[in-house]
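Omission of a single protein chain aside, the complex is shown with its protein chains in their original locations.
== chain A ==
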Amino acid sequence: MGTFVLLACTGLGLGALYFLIAAGLSLIFGLMDVLNLAHGALLSVGGYAAWWAATGGGMSCWLAVPFGTAVGTLAAVLLELALVRPLYGRPREQILATVGVGLAVPALLAGLWGADARPFPQPAVLAGTVRLLGAVVPRDRFLLIAAALLVLLALRLFLARTRYGLIVRAGVADRAMVTALGIDVRRAFTLVFAIGGAAAALGGALAGLYFGSVSPDQGPGLLIFAFVVVVMGGAGSVTGAAVASVVVGLVQQFANYYSAAGLGDLAVVVLLAVLLLVRPGGLTGRLA
């Protein structure tokens, strides 16, 4: 029972991380048809900014994580304005440009701080463990789950209750129609990029806590599972992404524990293949 609860908590923590990355990816993809391959770079930027603030900048962890998120948001807005917007209406070129950024930014981080993982300082509050149903669970798992739940709630409120959320939702459903109504979808693009970048950077900072270190290839590594989550959940669907990230995180953890290590990653991909053969549209059926 104890092992089961621990695996479930760890899987949910991992799923929370995937959700933070996948939510922005899914919205950007659903709204703009852009597969943002620089999303992992935004995650790395957030992680490294938080790490830098906590070690070199002398900030406490509670400031370092928002600092990293802010830097990542800024990077996302810059990316959208400088690189993605000029290629408006040409999704393939947009993908290609983000590929370049996705290659360059982790390489730059590796050049600045070395290719090896840097230890991430953990605050005392999170260092301990909690006893839950007979299991000893590290506290950082709960922080991740709470952060993901907050982001999910905030995103759902934003999409359902605000004017921009309405535009984004309408844009995901039919971009041409929204544009024809005279609404500037580009501003919604920038906003979605900023939101997605913020969530990814928060994920990067929290990944530093979760894994205990930051490294240049962390972002691209997590990005792959975020893609799996987006495809499984259906593009543009935040709720679909949330469900899929829970499934992916749990499957990965349980398969890793009950079979050989590393098979969990494979199990996730096999699950994806099976799902696609049965339901090409993903869980919500939203992928064209």
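Going forward, contacts are C-beta pairs under 8 Å (C-beta built on N, C-alpha and C of every residue); 3 or more make two chains touch, one makes a residue touch a chain; residues count from 1.
The rule we apply is simple: contacts and distances are computed from a predicted model.
*Asks:* The complex lacks one chain in this depiction; which UniProt name from "Aspartate carbamoyltransferase", "NADH-quinone oxidoreductase subunit NuoF", "Leu/Ile/Val-binding protein" or "Branched-chain amino acid transport system permease protein" does that chain carry?
*Replies:* This omitted chain is identified in its UniProt record as "Branched-chain amino acid transport system permease protein".
*Asks:* Of A:A8, A:V71, A:V178 or A:V230, which sits in contact with the chain we cannot see?
*Replies:* A:V230
*Asks:* Tell me which residue among A:L6, A:L20 or A:L35 touches the hidden chain in the full complex.
*Replies:* A:L35
*Asks:* Consider the whole complex, including the chain that is not shown, and state which of A:I95, A:A117, A:A170 or A:I183 touches that chain.
*Replies:* Candidates A:I95, A:A117, A:A170 or A:I183; residue touching the omitted chain: A:I95.
*Asks:* Could you pull out which residues of chain A are in touch with the chain that's been left out?
*Replies:* Against the left-out chain, chain A lists 29, 33-35, 83, 86-87, 91-93, 95-97, 99-108, 110-112, 220, 224, 227-228, 230-231, 235, 260-262, 265-266, 268-269, 272-273, 276-277, 280, 287-288.
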